[in-house]
Every structure is written in C-alpha cells, then in structure tokens.
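Below you will find the structure I want to go over with you.
The complex appears here without one of its protein chains, the remainder shown in place.
Residue numbering begins at 1 within each chain, and the chains themselves are lettered A, B and C in the order written.
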Amino acid sequence: MSEQPLQGDPAARVLVAGASGFAGALAAEIVWRHPRLELAAITARADAGTRLDRLYPRYRVPLTLEELDLDGLEQVDAAIVAYPHGASARVVAAMRGLGLLVVDLSADFRLRDLPEYEKWYGPHGEPDLLDGAVYGLPELHREAIREAELVANPGCYPTAALLALAPLAAEGLIEDVVIDAKSGVSGAGRGGGEEMHFVALDENAKPYKVSGHRHQPEIEQELGLAVTFVPHLLPLDQGELVSCYVRPPRELPRGELLELYADRYAGEPFVELTEDPPGVRDVRDTNLCRIHLEQSGGRVMVFAAIDNLWKGAAGQAVQNLNLMLGLGEGEGLR
Amino acid sequence: MSEQPLQGDPAARVLVAGASGFAGALAAEIVWRHPRLELAAITARADAGTRLDRLYPRYRVPLTLEELDLDGLEQVDAAIVAYPHGASARVVAAMRGLGLLVVDLSADFRLRDLPEYEKWYGPHGEPDLLDGAVYGLPELHREAIREAELVANPGCYPTAALLALAPLAAEGLIEDVVIDAKSGVSGAGRGGGEEMHFVALDENAKPYKVSGHRHQPEIEQELGLAVTFVPHLLPLDQGELVSCYVRPPRELPRGELLELYADRYAGEPFVELTEDPPGVRDVRDTNLCRIHLEQSGGRVMVFAAIDNLWKGAAGQAVQNLNLMLGLGEGEGLR
Amino acid sequence: MSEQPLQGDPAARVLVAGASGFAGALAAEIVWRHPRLELAAITARADAGTRLDRLYPRYRVPLTLEELDLDGLEQVDAAIVAYPHGASARVVAAMRGLGLLVVDLSADFRLRDLPEYEKWYGPHGEPDLLDGAVYGLPELHREAIREAELVANPGCYPTAALLALAPLAAEGLIEDVVIDAKSGVSGAGRGGGEEMHFVALDENAKPYKVSGHRHQPEIEQELGLAVTFVPHLLPLDQGELVSCYVRPPRELPRGELLELYADRYAGEPFVELTEDPPGVRDVRDTNLCRIHLEQSGGRVMVFAAIDNLWKGAAGQAVQNLNLMLGLGEGEGLR
Partner (left out) sequence: MSEQPLQGDPAARVLVAGASGFAGALAAEIVWRHPRLELAAITARADAGTRLDRLYPRYRVPLTLEELDLDGLEQVDAAIVAYPHGASARVVAAMRGLGLLVVDLSADFRLRDLPEYEKWYGPHGEPDLLDGAVYGLPELHREAIREAELVANPGCYPTAALLALAPLAAEGLIEDVVIDAKSGVSGAGRGGGEEMHFVALDENAKPYKVSGHRHQPEIEQELGLAVTFVPHLLPLDQGELVSCYVRPPRELPRGELLELYADRYAGEPFVELTEDPPGVRDVRDTNLCRIHLEQSGGRVMVFAAIDNLWKGAAGQAVQNLNLMLGLGEGEGLR
C-alpha cells in the first residue's frame, strides 16, 4: 500500500468524517496529497469496510472507510466533517468537546440566526455552538478563520455568489440583484435516486427549488441584503456558474467597477478576474474562482465560475484548515 | 428511393433553401413527413450534390441538395429560406418577385426599424420589403401571418422569451426584466470552427455575447420595452431554456398571474403551462413551448423551454407556412 | 385531457403492464400514438397514482398508472408486459389464462432450454409456457410470430447482434466470433442506484459483466453457435452498437458478402444496409437497425446500430404485436 507523500513531520493529523460522499471523498484525496497534513482516518456509515480507491477509482487514497468511533480520536488533531445537515451538529459538538479543530461542510453552523436556521432546516441540535462558529469564506473572513476552532464551510452557490457580489455589497452598490445559478450534478450529492439517474439529466437543463433554495439565506446573511436566487441543474459533473444581475443605486463608471474588484481581490490566491466570460471547465479540478464583469443598460453583470467540489466544498475546507493551522493558505491545493 | 407519405394532392410544393444547415435540414425533414406539403427541392451551396440523408443520417429525406437556380422555380409555390442574415434578403426578394410565399429564417426581416437592423447587422439589401413582412410568432400575430406573403421567422431566444413574457407585457406588468437564457449547441449553427469543437463545449457552461446579442432588439421590439438579456451555452445538443426575472409595477396575486397566462394561452396548440419547472429535454424534438410561473420576494419568475431547432426555428417555420396556406396549424408537427 | 388519435375502430385494446420503467413507458407512448391500437390501461407497482406524462414529461400519455388488477381485464385484448424477469412469468401466465395476446419484454420466455434459463436466471415460475412462446425477432421468426399468442421480446443486445450475424450464421459462415457491444445507459433500466448516477457515468466508458452477461445464451440459442460477448457502458442515453468480428471458415469475396445481406434483408422495413459505419445517433428514436459490412485480414466485421429502447425493446414489442394482430408491421412505428 502506498504511503502519503508527506514532506517532514505533519502539521496535523486529520480525520475526514463522511468520506464516502462526493465532497468528503475529495477532501480525503486532497488531505492525502497534502505535503503537511496526515490523513489519520476516513469514516463513513454506509460504506464502512470499503477502500476509498475502490469506491472512487479515480482517487488515490488507499485507506479503508471505518465507522466513526468518537472514543478513538486521541491521535487526531483536526476533522473535516461531511455529514448531512442535522446529523452534523451532534458529531461536531462531540469533536469540539475532544478539542479537535473542525471544518464542517454541512449547513449546521453557517447561519448565525437560529430562527432562520430552523425555518430552512428544522430544529438545531447544538445551538450553543453557533456563536463560536466562523463562516469559512477566507476572502471575507480570513482573520477570523485563523483564530477559529469551528469553521462552517460555505455552500457551493454562496461561495460563488458571495465572491461575485461582496465587493459591490460592501460599497452599498447593490440596490437589487438576481442570481441565476447553474450547477453540475455533483453539487447535488451522491444520493438522490431517480432524479440523479443519468437518463434523467443527460441532455437536460432545468431550474429546481425555484420557490426557495436553502443557500439563499446564507447569501443574504453575508451580503446583508435580500436577493432573488434560482438554481438550475446542468448535464455536467463538476462546475458551477453564477450569473448575477445587479441594479446599482447610481451610475457606475467602468473604471471604478474594475478597480473596485482589482483592489478587493489583489493578492487573493484563488480569485482571478478574467477578460473573457469564464466557463466552468476553465476551473475544473481547481480551487479557483474566476470572475468576469460586464455592464449593460444600467446593470452590472458579474459572472463567477468555480468547481463546486473544490472551491465550493472540499478545496475550500482544506483552505480553511490551512488557515486554522497557520500553514500556507494554498498548500496542497495547486 | 422512398416517396413522400403524402395524403392526397399536396397543398403546396415547397422549396427549402439552405437545407444543409441544422435548421434548414430539419425544415426539409418536417416538410418531407408533412401529409399536405410536397418537398419540391432542397438547395445548399457548399454541399450541393450530396443526399440529405447521407449528410444527416438521422433524417429520412432521400433528395439530393442542389444549387439554388432562381430560374427554375416555376413548379414551386412556397419557400423556407435558411440563409445567413445579409445573404437572405436578396434571395427572398427574388422569390417574392416570382410570387412565392416565403418564410425566412434569417434576421433580415424581423426588425421593423431599419436603423436598428443596420446597427446590429450592417446594411440591409432589401429595405423595401420590410414593411410587408410579418413577424412570425403565431401566438402573437396569427391573423397577420394568415394574410402574409413574407414571414420573418423569429430567433430561437426571442421565441422562448416572448412566449414567456408577452402576457405580462401586454398588461403593462413588466417594470424591469432580466432574461437569463441557456441554449444547446445546435442553436449556434453548423459552422463555428474551434468554438464548436466537442472538446471546447463538453463539460462546460459559459455566458457568451454578454455585451450584446442580436436577439435582444427583437425581443425589445415585440415586448415594447427594454430588457437585460444574456445567453449561455450548455453542453447539450437541442434545447433552450429562458429564465425571466420580472419586477412588476405592483403586487400581483398568484391567482391573477395564473389566470392571465391560462387565458392568454387557452387553445394554443403548442404552448403548455406546467406545474413543475420545465426541462429542455421534456420538449426535445417537439414544437412545444412549456412555461412555468413562480413568484418570490416581489418578483415574478417565468421559465420557458423549447427545442431551439423546432419551435425556435424549423418547426415554427412550418407552423407559419401552415397558417399562410390555410392548413391546420399543427399539421405535420406532431 | 387529450384523446388518443385513433383512426377508426381500434384493432385491439392494449394494456401495458410495468409502464413506469423506460421500456414500458415508451411502449405506452407508442401504443398511445398508434392509429389502430387503443391504450386501455397502464399499470405499475411503485408509481401507481401518477400520470405517465408527469413521470416522463417528454411523453404524451395522459393516463394514470394503476396497480395491476388481473380481475379487471375483460376489456383488454392484448398486453405488453415490462416486468423484471422472474416476476414476469406469473403475470404472463395469468394473462394467457384470460386469453390475452401477450408480448413479454422480460427474459422469462426467451430461452427454450429450461436448464439454460435456470443457470442464468434461477427457477422458472411457469416452465409449461416455454414451448408455446415464440422468440420475437420478426426478421428471423415472422411467420411464427403471426401465429403466436405469447411472444418473448428479445433483449436489446441480442436484437442487434442477431440482425448483424444471422445471415452469416445461416450459411455456416461463422467459425468464430467476438461481439463487442456498446450501450447507452437507458438499456440498464430505471433502477440501479449509485451505478447509474450521472456522476458515475458521465465522461466514462467501461466494460461490465465481462465474465458473463445474460444476453449471451440468447444470442447463442438463435445463432446456434458459441460466441464471445462483452458489453460496455457509454455516456449516452439511448443507443446501442455491436461490433462483430467474424472469422469465416473460408475466404469470402466481398460481392458474395454484400449480396448475402442484401438478399436476406430485401424488403425488411426496419433493417438498412449502409455505406458508412453507422452511429447510434443515426437511429435514435427509430425502430431501425442499420448494418455495415467490412472485411480486413481475413475477418468479416459487421457493425449494427439500434436504439435500445425502440428496436431493442418497446418498438420491437409493437412490431410483434402488429404481426400478431394482422396489422401492418410498421404501423405506429414511423
């Protein structure tokens, strides 16, 4: 069995819980290839006993999925948790009780407002932890993430939408906004039954959750304003594009607009401003977000493309973990 | 060689000019299967001498593409012209001079305002014909089409966008609208070089012509208002979805909205209002437009799906021809 | 609710049992559009209560799926049964007991040899019916099908492989044959769980059931010889291609080869010999089988393309039913 290609002593021993799903499996793969993180264990409920590289032959992790044993985490320093919302809170609380640093990929700690959470997701199992959780979008909350012990990894749509819109929102330049989002199928997760059957999605494209998607309150919380948000499902695997149509409160000269974004994202390792409209394939299998700006008829249009499994989930989780551990933010992510 | 499955004497002998492109080839196929239209000839420049069913093995037309000979049209009653804009006007004028009924799939006769046409497309070769041309969206201009001798077949995006928005526009219920359009690749035509290469489009999705697409003035002309319109290219063949985000000038009760559309489209053979958001695959290879209505946060959202080659081009051309010839509007289109 | 477009009195009232699966749903759709068959009812276990055009929005059948009630079939003349093997035998037996003509899409009555059936599929519930069943490949058994009361519709791979190879086999011209088969995903049915998830199949291609696929004995029975048969799964929806590599016992002049196939398939409504290698897309949504012949290095290569849901399942079922009822063989199938 091959060994991890570590460079020197690991900075942390990392558990990936829920590693049989798309995001969890990729998180395990990224940690495995990471030069400074040791992949201590991978767990999953349904597929315990299966080697990850057999479940996902395109990944290289030769470890076997185990059932999570909260009593056996002495050798673990940090955890990436990829559980469904609701199920995640309890596990995260236990891990925090053991002193682990935690990046949680579920929605359980993303919304600061408990009633808002419960409106969209139902009862919250560990509301006391909400206060200490940091919303894990490094481009917005880098310093807080460095100090955090529990980071709520953003949803895939919010990641792209917030990177697209935060510079305008921060300047009060959004009077009204429509976010038309398009996602590849992996964003919907490994379950899903007939709706995720190849035959249902091939050669198809359609809006879904049109009367309200759970990622909307997350976007609104971070922007501080109400948005119209509609997701669409596309016949591709990994990739997400958000097309944002902003009505600003005043005319915005093109130079000012471009400068606003150039300044805001100067030095950001994973945000790129592009001359051409970005395609999702341009960022496939990368942690990048590519952003393009247009103006027409008094509207500002912002297009942002990410890989929903990388910057939209597992890649961002490791980016957050790097920050929490004081490592280089981009280590293991190129 | 098989013969056309005609039922009785044909109502008209039809020429399809430009039958080697995607829309022209499908127009030839639909006319070939039509119980009342005789496919008199098919023409094309580049592929003259090739049988259409060899160029498009999935179609059944056993005729050979010829070069267009304007002196040999005595036996022809009507023409469907699928030429590029600019090249079409001259050919259409010649055919009209010979007395043929013409449905033109190009943009040459869609815009009533000559300066607007020339702004988007360059000089117009036959401006005198503009006045007599009818915009061929049957759901908006059915009676005029019945009387027309030259019909300008709408663009694919305008077809979907207008069917989605016309009921609201007619009542003055659109204060502001964003149209986020998504199209399969066949909408871009058979040419296109590297941009249409499988490898460039597979697993990709991206906005294009973001600073202005030629279908925008067509939509604005028919709605009578300015719109924000951005098209996106999807990795599928046939199918088009428009997602329209309308800000109405007043609150619109859901019952009123649904009734408005139900009344407007009652009896329409090719428009269906759906309970679920429509997927483009639901209308593939049909002449249908499926429309779904939602409301959220003060916005009205209208989603419309068509097959860009059918209702967005060739199918609608035959629908128009049926009207011009006094045939059943849906003949040959089921 | 729309009505069936029947022409005159129906020749038979047809039940489609198991109409919620891919093949059954298409069989219902074809019967619905058929000018001489009345779609009496559609049944399914899991989706009873759902309208078929809601389950499959691309189909037009406005009927609601019911639970099968064997006591309520007085008004039914014939049935197309699309049950899983094993489950089918009992239902077919009951229907035959009521005097219905039956086309069975399962494997239950395809193999004449009971031990062979039980080796591949397990115990047979109604072995007494095997003798009276006719293998429903019209190009091989047309006259027997006309007289049959129970027709076993062939598997999709056998349909393509037998049409490709039967002319050679009949003349003793196959000394050895490799059949490399490639199928779109719909051939695997609507179930399947994670293996049929879009993400597992997109951008993938792989062999499966390499140590033995249940369609092999069916091919061997009808050809009367042993074959090497390996199926592969492709990232497309409908379509099947078999590439057959034949070692003949003697040199075969090209003229003799072409004549053999031309003679064998002269007048066949759904078999076409092609000059170019056939693509599966050329036959999509048709009941056609396109066959192409090559020779190289002493080998004869036969390529055959079908739509696995049409000629490979539902289309062929209606073709068989047309024969059993004395209707035109191609009625409702163009």
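Here is the rule we use: a residue touches a chain if its C-beta (ideal position, glycine included) is under 8 Å from a C-beta of that chain, and two chains touch if they have at least 3 such contacts.
Just so it is clear, the model here is predicted, and its values are computed rather than measured.
The hidden chain makes contact, of the residues B:D202, B:E220 or B:D276, with B:D202.
Of the listed positions C:L55, C:A93 or C:V178, the one in contact with the omitted chain in the full complex is C:V178. Mapped onto subunit C, the footprint of the missing chain covers residues 176, 178, 180, 182, 184, 202-208, 210-212, 226, 228, 230, 232, 234-239, 241, 243, 245, 247, 277-281, 284, 292, 294, 296-297, 299, 301, 303, 305.
Counting the whole complex, the residues of subunit B in touch with the unshown chain are 22, 185-186, 190, 192-194, 196-203, 235-237.
Residues of subunit A that touch the chain left out of view are 5, 54, 57-58, 202-203, 274-276, 278-279, 281-286, 290, 334.
As a convention for this text, only the chains that are shown with their structure count from here on.
Ranked by C-beta contact pairs, the top pair of chains is A-B. Farthest from subunit A in terms of Cα centroid separation is C.
Once the centre of each chain is set as its mean CA position, subunit A and subunit B turn out to be 40 Å apart.
Each chain gets a centre from the mean of its Cα atoms; for subunit B and subunit C, those two points are 36 Å apart.
Residue numbers of subunit A whose C-beta contacts span two or more other chains: 202-203, 235-237.
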